[in-house]
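For reference, the structure is listed below as structure tokens.
Here the complex is missing a single protein chain, while all its other protein chains stay put.
The block that comes next holds subunit A.
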Amino acid sequence: MLWLCIQFPKLSLEVLTRAQHDSAQPQAVVEQQLIVEANRPATERGVETGLSLATACALCADLQLLQRDMQREERQLRQLAQWGYSFTPIVSTQPAGTVSAEGDRFACLYLEISGCLKANGGLRPLLQQLRRELRQMRISPLMGLGHSPSAARMLSQLPEHRHWLQQTQTPPSPQQWRQWISFSPSKLLDCDNKTIAKLYACGIKRISQLLAIPLSEVGNRFGRGFVDYLARLNGSRHDPMPCYQPPAEFHGELFFPSPLDNSEQLLFPAGRLVRELCQQLQRRQLYSHQLRWKLDFGRQGCKVFSVAVSRPMLDPQRLIALTKLQLERIRLEQPTQALSLTCDRLLPLEENTLDSDLFDGENQTQRSHQLLDKLVARLGHEALSGITLKESYLPEQAWASADTLVLQSHHSSKGHRLQPIQAPRPVWLLPRPDKLQMRGHKLFYRGEIKLLQGPERIDGYWWQHNRHSRDYYIAQGEDGGLYWVYQDLGSEDWYLHGIYS
């Protein structure tokens, strides 16, 4: 077993500020009147973890204070677990502790990487890739490698070990680990402050000293739990970890410390979320038909819009372009405080459905799907429609509006095809029959019209109350136009129903 522990010491700050560009303004996260974490400009001016709010403000007057948001941190950690899951199936998380709880611990992620070394080209490339992707997400990690999760966690706090990890090519041997562990100072042990104080009082400064004492003696002094922990650290006992199971959905969220009031500014964070989504989807071989975006206006409510994708697509650039078209349509009434992207109903990608083919770059159907996606994104669903035949006697019910996105995807002809009626029918149908004027025995529509052919009797729905019985004629107007007119047999009124165009 080879466990990698990634600690996120600055997660409480980064979860709130990673959406923005590097800012020169000092910022700090506060919980219960204490500074939890400060960014670089603030640290340079002496603001550090554990300071009281008053002291920090005295040191740095223009300090921007952000309230710590544990829920957001937890969500971010879950998302990181999902990210880790794309490397290895054995992932475990540990949430951060609060300031008041004893033993100030950071949120961390455990990955069992012995199974994925080969696929990623060895230890060094894997670690480099992990670091690079975390940098892209703007999250700073501390990494440690160990034969058990407890050991990995302890070693991630040891600067010498981290330094070694930067350069190493191969995982160390068991002896090397023992050496690392015995070399570590006792304060790195994952136990409460009281126990550590007791250890130092006994003169045990390094773990090697602790391991030299017989275990029963240690048990007498520090309790069974501590002995158990030591055994797990040593590798002489199993170190069980709750295993993370990813949900079949994606949720990403970015928070803006200073709210954005321009939809163009939203493009940059939206692009970041889309890239994270595409990475996840590609690794898990899933796709989504719909990206649901949510603009959070804080107390003023929120706005939701969605981007529909007609075909599986994992290209972030195209998804960003579609999102951009939607964002352009939106006018922000209130400044946006957070942007989130949700994709539920992720579907498995099948071999023949993927958009990008290795050999032929773009074919006709792909391009038409891209065009339709673009049109839907900018004009909205309601502006696009198709038409189909319907089986009905009544002319106005012999056609139906169809959803274009559905009709584009089935290529093979279905077994049963509707056949249109074999009679001269007009190209244009009026949305609603237009009543014709009648003076003497003559009909008028922009001048007098004369009947050429007819009648063709259409008598539909005689079994219902609203019986339609009509005599249809082809008529010619004064100006040469050919019209489709009918006489309603009930009321004997004349109507224009279509134009032979």
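Just so we're on the same page, a residue touches a chain if its C-beta (ideal position, glycine included) is under 8 Å from a C-beta of that chain, and two chains touch if they have at least 3 such contacts; residues count from 1.
Everything that follows uses one rule, which is that contacts and distances are computed from a predicted model.
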Protein name, per the UniProt record, of whichever chain is missing from view ("SOS cell division inhibitor SulA", "ATP phosphoribosyltransferase regulatory subunit", "Protein kinase domain-containing protein" or "Energy-coupling factor transporter ATP-binding protein EcfA2"): "SOS cell division inhibitor SulA"
Listed residues A:Ile196, A:Leu349 or A:Leu389, member touching the removed chain: A:Leu389
Identified contact with the non-displayed chain, of A:Leu349, A:Leu430, A:Ile458 or A:Leu489: A:Leu430
Chain not shown: contacting residue from A:Pro26, A:Pro41 or A:Gly477: A:Gly477
Contact footprint on subunit A, counting only the chain that is left out: 364-365, 367-368, 370-372, 374-375, 378-379, 382-390, 395, 398-400, 402, 404, 407-408, 410, 420-422, 424-431, 441, 446, 451-455, 474, 476-477, 479-483, 498-501
